[in-house]
Structures are given as C-alpha cells and as structure tokens.
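Only a single protein chain was left out; the remaining protein chains are all shown in position.
As written, the chains take the letters A and B, and residue 1 is the first residue of each chain.
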Amino acid sequence: MKRFVQAALGALVAGGVALVATAQTKSTADGIAEYRRMLEDGNPAELFEAKGEALWKQPRGPKQATLEACDLGKGPGVVQGAWVELPRWFADTGRVQDLESRLLTCMQTLQGFDAAALAKTPFGQGEMHTLEALAAWISGESRGLKFALPQAHPQERRMYELGRRAFYFRGGPMDFACATCHGEPGKRIRLQDLPDLRGNPGNGVGFAAWPAYRVSSGEMWSLQHRLNDCYRQQRFPYPGYASEVTIALGVFMGVNARGSESIAPALKR
Amino acid sequence: MSDPMRIRAQAAGDKATVRVLMSHEMETGQRKDAAGKVIPAWYIQEVTASHNGKVVLTAQWGTSISKNPFLQFNIKGAKAGDKVSIAWVDNHGDRRSDEATVA
Partner (left out) sequence: MRHFTAHPATPSPAQRRVNRAPLPSRREMLRRSAAVAALLAGAGALPEVAQAAYAQAAFEAKSLADVIKALGVSAPVAHPGLLLTAPDIAENGAVVPVGCSTTLGGVKRLLIAVDKNPSTLCAAFELSDAVEASLNTRIKMAQSSNVYAIAILVDGKVLFAQKEVKVTLGGCGG
C-alpha cells in the first residue's frame, strides 16, 4: 500500500500537480513551491537589470556611443515590448536575429565593438557580463507581456522550420535531442520539471522564464547561455554564441510560446 | 568598483519595510577554481543601516550569507520621504554605501 502511495505521489509530482498539504506530509512539490515563493521578492536579477539599463545609456566602445539608437525590432531605442517579439527578421542585416545577436549588431555598428570577438568571449568573462545585464534589463522591460513573435516574413518561417528540425535532431555521444528532455509532458530531472517545448507550456514557463538568475551559480543567464548549457549536457559541441541554429531554436520555442506571459528576468535553481 | 545596491523602502502604517539587494560575490574561501587553487574568501563583514542619518541596525556577517545578499527589516516610525542608507564593508576593506527614499 505504501509503495502504491509513493508511486502515486511520484507520478503526481512529475505531473506537476500540487497536493493539498497536511501538517505532517507536505509533498516535495509543495515544499519546492514554497521555497520558490519565499524567494520571489527580491530577485537578484534586479541588480543585473539596473546594470543593464546603465549600460544601455552609457557611451562605450571605440566610438564612445550609447545603445540608445539600437533597433530591437520596434524602432530605434524602443525597448518596451521588444523582447516578446524576438527573434524576428531585421531589414538592415537581412536576417532573423534574437536579442543577443541584435545586441552584438548594435554594439558593433553603434559602439565599434568587434561582434565576432565578443561572440567568442567565454561566458562569465569580459563583455559577456554586459550582454547578460542588457538581456536582463531588456527582457524585464517586457515583463508580463505576451509573446507575439512575428512569422510574416518568409525568413521567419524558414527559421521556425530550422528550429523545429534542430529541436528533434539527435546527435552527440548520447544521441540526445532537445526533444529527449523537452519533447514530452510530465518529465523531470530530479526535482526540476522539464517543460514540454513542442507547444505552449504556459505563462512563465520554458521560453517565457529566461533570462533568469540562477541561484546555484549566482549568475544571470540569458537564453543563449541556457542553450549553451543544454548542449553541454547533451555532450554536443556548442553551435556558437548567437549562431543561426541557436536563433532558430529561439524562433521555434518563441513562436510556440505565443500568447503566454513572459516573467523574465526570472529566478531559477 | 562594486555595483550599486537595490534598496526599496516602503512605508506602511507606523513603519517602513526596507528590502536590500547587495551586489557581492560572498566567496566562502571553500571553493577551488578550475586549476584546483582555493578561491580566497571575499565577503561582506559589516552592514550598517541608517534612517535619516541615524544608525538603526548593524550586522556582522560570515561566509554563510548568500552571494548577492538580501536583507529585509522594518524601521519603526519611518515615513514617506525619509532617507534610508545602507553601508557595507568587506574583508578586503572595500566599502559601499547607497541611499534610498522611503516611498
């Protein structure tokens, strides 16, 4: 009987269903939910948001210019609402770009940085701090808005299809794909629920929960950083910062998430 | 050198709730880097909170306080417009002070 109950509890936890807590037997899922609630107020991501806003407005780089003329898709300098429409196609570069890719473009054209060199910088070093802080602030300026990625341009649709294929592409020594972890409902690794990213996993879940401050490392992670770590876990070689396939995955997940609310920058384990 | 703190002070009734996020590595001195060398301890040791220039709370911290520390406390009788300032000193002797206005 006990084993049946434990199995049933396990299945419910995996399904993400919250049990009614009793004084003695609060489920693990409830315990974790309570832990996360206690941390909601005062997300250290706020420190990075403040930093990102300052960096947007600060003259930097060889051209000593600010990023205030940067077009994130809604016009030069328009930050509010830009995050929930990325990735999208940009006329000036002739390609679909995500936030990080667009920031590299602006840091190069407006400020004179070498975008290729920036993209090669390891996470946690040099201008990567700048990009993480900017991602935190820019995504925060769309907090609570619903994802509304455009698919009007043929390149945007092509990238969705590329992202879909990348999502299901199995490879590496463990023959993993994104879909291995994120292609079914109700999966988890230890205590972390794995959102089903084939469709819309709901408000503030999956694509809608990044960038995020990770308490385990005390670091701000943009979506590019999150994807990098996914590839590391799959023992895939990293496709490269703001590379086409990582942007394509963003299009796939972002379009699937259309209509759900962004909670970025969020708080994660 | 260090990034600014985030201080939010909200008046409610006969007190103000102050919430602070500090930007600090809070290195315990227990971790090793990729080369196997111990990363030296680097952490905030003293915190001082003042209300309209008067010290109301002091704290001594050890290495067990989390990175990017969070602190919340209530100041009796604080009203909207009052000034709250927070200062910290770490074990390197570096210091930082930031101020906020009670909302």
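Annotations
Just so it is clear, contacts are C-beta pairs under 8 Å (C-beta built on N, C-alpha and C of every residue); 3 or more make two chains touch, one makes a residue touch a chain.
Everything numeric in this text was worked out from a predicted model, so none of it was measured.
Among B:Leu71, B:Ile86 or B:Val102, the one in contact with the hidden chain is B:Leu71. Taking the whole complex into account, chain A touches the unshown chain at residues 26, 28, 31-32, 34-36, 38-39, 181, 188-194, 214-218, 233, 268-269.
Remark: the residues of chain B touching the chain excluded from display are 15, 26, 28, 30, 45-46, 48-49, 51, 54-67, 69-77, 92-94.
In the analysis below, only the chains that are shown with their structure count from here on.
Inter-chain spacing, taken between the CA centroids of chain A and chain B, is 29 Å. Against chain B, in their complex, chain A makes its touches with residues 41-42, 44, 46-47, 50-51, 215, 218. Of all the residues in chain B, the ones that touch chain A in their complex are 3-4, 6, 19, 21, 23, 25, 66-68, 70, 72.
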